[in-house]
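The other protein chains are all here in position, but one chain of the complex has been omitted.
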Amino acid sequence: MNTKTTSKPSWKHRLHEIIYEADTPAGKLFDVVLLIAILASIVFVMLESVESIQKKHGDLLNIAEWIITILFSIEYVLRIISIKKPLKYVFSFYGVIDFLSTIPKYVSIFLVGSHNLAALRALRLLRVFRILKLARYIGESNRLLVALRASRAKIAVFLFFVVIICIILGTVMYMIEGSENGFTSIPRSVYWAIVTLTTVGYGDIAPGTPLGQLIASVIMILGYAIIAIPTGIVSAEMSRTKVHTNTQACPSCLKENHQDGADFCYHCGTKLNE
Amino acid sequence: MNTKTTSKPSWKHRLHEIIYEADTPAGKLFDVVLLIAILASIVFVMLESVESIQKKHGDLLNIAEWIITILFSIEYVLRIISIKKPLKYVFSFYGVIDFLSTIPKYVSIFLVGSHNLAALRALRLLRVFRILKLARYIGESNRLLVALRASRAKIAVFLFFVVIICIILGTVMYMIEGSENGFTSIPRSVYWAIVTLTTVGYGDIAPGTPLGQLIASVIMILGYAIIAIPTGIVSAEMSRTKVHTNTQACPSCLKENHQDGADFCYHCGTKLNE
Amino acid sequence: MNTKTTSKPSWKHRLHEIIYEADTPAGKLFDVVLLIAILASIVFVMLESVESIQKKHGDLLNIAEWIITILFSIEYVLRIISIKKPLKYVFSFYGVIDFLSTIPKYVSIFLVGSHNLAALRALRLLRVFRILKLARYIGESNRLLVALRASRAKIAVFLFFVVIICIILGTVMYMIEGSENGFTSIPRSVYWAIVTLTTVGYGDIAPGTPLGQLIASVIMILGYAIIAIPTGIVSAEMSRTKVHTNTQACPSCLKENHQDGADFCYHCGTKLNE
Partner (left out) sequence: MNTKTTSKPSWKHRLHEIIYEADTPAGKLFDVVLLIAILASIVFVMLESVESIQKKHGDLLNIAEWIITILFSIEYVLRIISIKKPLKYVFSFYGVIDFLSTIPKYVSIFLVGSHNLAALRALRLLRVFRILKLARYIGESNRLLVALRASRAKIAVFLFFVVIICIILGTVMYMIEGSENGFTSIPRSVYWAIVTLTTVGYGDIAPGTPLGQLIASVIMILGYAIIAIPTGIVSAEMSRTKVHTNTQACPSCLKENHQDGADFCYHCGTKLNE
């Protein structure tokens, strides 16, 4: 407030510092308050959906949600004002999430029920990594993402096969079991095949005929065996990402695979180039 | 059409180019149209099995399926005509799939219900890899297959043990629980044991006696522990396949599979080329 | 029969060859017949337990089982006669299994229902590895056993923790949910905790209160996360067993970790010692 008297850029700069950074006490305070507000808003949306609580404290929850929505709106506007390239923020991952977290309550005036979309605010919790300066956690999550991205193609192929298998097995079960055992249509049977192959097994649809149970057994054992595949892919990928972190080659003996942070060749003792 | 006036081999050659290859614009167009037709045909078969949709749009779906079946028939005939060795195609993996994808609708004239087998068309989707020239995905899927083939014996032994364990545990549960808890026969109890060991757990059959629940607990923990085995097998296998990234062949003895960074042939000691 | 006229040891020797070995045509025939008899006997026991089949073909199945039991009895006696150290066979793994596979039908004369124990005959199927000379499969299964034995201690510790966690969580759920939601006693709640932690999830008992569902969610996520532990143990163990297969060290540069079957050092090209 008292910075308003100074030049505008400085005022913007200070606002940017508070909102986007977490090094100053004011910035830290802002981030902690924001996190609490996000958590509270998620809890409010959840509680409102519980009928008994809605009946008792509906008005209170409604007011609380409006307050949080207005606070989020102010924060969103301030974020746009205080940044140099507002469009870049608006279309960034966090910008889109922030917008989607703010809008549902306004939309709910015209469209009943849409305020449940406020649960998207859960994505704002991802900020926790940035806010709490959990550099190590970000590093870990990046390494996870790298390993996942590297095994993306293999996992896509695998899931593609799983879906094709489920379509075929679902159709076979539809023909064997029929409507009387709950396999009323092919899409529903494919749904059952997915429920079974992934070892979820609700039991809302279960085979009743001996032949159907035999095929179900085969699907289950298949699912039990092929769960090994995505696991094997990711395991191998994560083991691999660790080995290839140091790309140096010894200038003398050309040995590679040096340890991270090595200054000298482990084999011949020559000084390694940076 | 206009190529018909030229010599026959050239006409065949052009047809082959369109159908079997995807480098020319015509070939690409053919492949994309084919993929859409396959997807549409699968959706039609699925929708037809849903009673409410069948009642409303049954005739429409029937006509759509006949159109696609006739198109597939023409494609099948063209594939046979345009290839040099028709029999090789007919008995190839894709040839069999193409035949099985086309035939159900014709059979359904004589045999009600058999048109559901058209869901086998889902296997035609595997063409997507070849069509979209997803060489990388094919490479990945090959590496998956190599790893699986290498661990085939171990996985077979593992599944053999799982089946034997399920037969014995199923029988024991049949004797303990009896008909009143749903364990009406040994095959049904074996089915239950498989449902439990694979952690699917439908709940259509569940132990009711304390002793039965104790044994069920043991089976579950067993299943929870031994799921590690196929995973461990595939993980180890996929880690191993990474060792064979060295594509050098010894200039002297032509041995391959040299270690990464090897300078000399492990077999004859000849210096390897870079 | 015609060998009876020769000296007794030779007669015994020939019987031993037929029963215990699979190199001669007679031995092979014996083994194949035995395997078929074992499979048939298991199918018979299973079918007999199905009420509808039992009513129709009960007498037939009873006779078939008696024939197989008598055949197994003869085989068992011949095995004892033809071997040099009968006691060693009787108390060996296969000896005990053979005895337990033969006895249930005799016991069932005095004790109704005990003939179901004949399902133990499934263990006789393990002979298939020895009979079909599936040396490679035996090798694989041995490597599996070695990896499992090596990780025995770790898996035991892990399962011990799982059981303790289930006892405590089961008790907590018993106090929260109570009898009205199916948690009628602590043992039953512990059973539920095991069903949940192992991700089996029958649904015969499911939490009804919000607090119970919250704790159940924690148990599930816990179970989802800790399934990684036995898998990690076995994976690491199986990867390890493969690395240490070549124990050679280069006599010149002392490099180790040579490829299997390497004759020359991959680093300096020196001939490796056998």
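By letter and in written order, the chains are A, B and C; residue numbering begins at 1 in each of them.
Keep in mind that, in the parts below, a contact is a pair of C-beta atoms (placed from the backbone, for glycine too) under 8 Å apart; a residue touches a chain by one contact, two chains touch by 3 or more.
None of these values were measured; they are calculated from a predicted model.
Colleague: In the full complex, which of A:10, A:24, A:49 or A:92 touches the chain missing from this view?
Modeller: A:49
Colleague: For the chain that's not shown, point to the residue among C:30, C:44, C:89 or C:174 touching it.
Modeller: Touching the chain that is not displayed is residue C:174.
Colleague: List the residues of subunit A that touch the chain left out of this view.
Modeller: The missing chain touches subunit A at positions 42, 45-47, 49-51, 113, 116-117, 119-120, 122-123, 125-126, 128-129, 136-137, 140-141, 143-144, 147-148, 155, 158-159, 162-163, 187-188, 190-191, 194-195, 197-204, 227, 230-235, 237-239, 242, 258-259, 261-271.
Colleague: By the contact criterion defined above, which parts of subunit C meet the unshown chain? Give residue numbers in ascending order.
Modeller: Spelled out for subunit C, the touching residues are 153-154, 156-158, 160, 164, 167-168, 170-171, 174-175, 179, 184-187, 190, 196, 199-203, 206, 210, 213-214, 216-217, 220-221, 223-225, 227-229, 231-233, 235-236, 239-240, 255-257.
Colleague: Name every residue on subunit B in touch with the hidden partner chain.
Modeller: On the side of subunit B, residues 199-203, 231, 235, 239 touch the unshown chain.
Just so we're on the same page, only the chains that are shown with their structure count from here on.
Colleague: Using only the C-alpha atoms, find the rotation that maps subunit A onto subunit B and quote its angle between 0 and 180 degrees, to the nearest 5.
Modeller: Best-fit rotation on C-alpha atoms: 90 degrees.
Colleague: Can you identify the chain nearest the overall CA centroid, using each chain's own CA centroid?
Modeller: The chain sitting closest to the overall C-alpha centre is B.
Colleague: Measuring from the mean C-alpha position of subunit A to the mean C-alpha position of subunit C, what distance in angstrom results?
Modeller: Between these chains, centre-to-centre, one finds 41 Å.
Colleague: Counting only residues that touch at least 2 other chains, which ones in subunit B make the list?
Modeller: Residues 158, 187, 190, 199-203, 227, 231-233, 235, 239, 261 of subunit B each touch two or more of the other chains.
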